[in-house]
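As you look at this complex, bear in mind that one protein chain is not there, while each of the others sits in place.
Moving on to chain A:
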Amino acid sequence: MRDANLAGESLSTGPAEAPDTIRVLVAKLGLDGHDRGAKVVARILRDAGMEVVYTGLYKTPKDVVQAAIQEDVDVIGVSLLSGSHVPLFRELGRCLREEGAGHILVVAGGVIPEQDYPALLEGGVDAIVPQEARSDLIVTTITDLVTARGRI
């Protein structure tokens, strides 16, 4: 599959086409030590054929944006269970715009009450995955977003 792509026959760069390999940065922001969910998500995405870079705990939005740029990921998947999601996602969105990295998609997961959804979307989050989502929904959310954005 991958080697067939490497043969170059697949470079028909239609706008609605996903890259050959989707790369995702799974990140934890701020003072949030809950890392089980992030690790589960990393494994789900790997098992779906994606390359997942894991940042580790306690990162600032600035660190995460810098890592996402260097790793050239398609998506930053942030897992937040600390309750500080509104300011952290707003800052993440701001850093992305400041660095000219508006092509990187942002997906949020963890413990996020519905009343905060509008604030996150306003801050630049592309999709919010509810806590009870099953693995196939997590995978298709990311694949669909990247496909819609197109190859970069």
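Note that a contact is a pair of C-beta atoms (placed from the backbone, for glycine too) under 8 Å apart; a residue touches a chain by one contact, two chains touch by 3 or more; residues count from 1.
We adopt the following convention: contacts and distances are computed from a predicted model.
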Protein that the absent chain corresponds to, by UniProt name, given "Pyruvate dehydrogenase E1 component alpha subunit", "LAO/AO ABC transporter ATP-binding protein", "Ferredoxin-NADP reductase" or "Putative FAD-linked oxidoreductase": "LAO/AO ABC transporter ATP-binding protein"
Positions on chain A contacted by the hidden chain, ascending: 1-9, 11, 13, 15, 19-21, 23, 42-43, 45-56, 59, 63, 66-67, 69-72, 99-103, 105, 117, 121, 124-130, 132-134, 137, 141, 145, 148-152
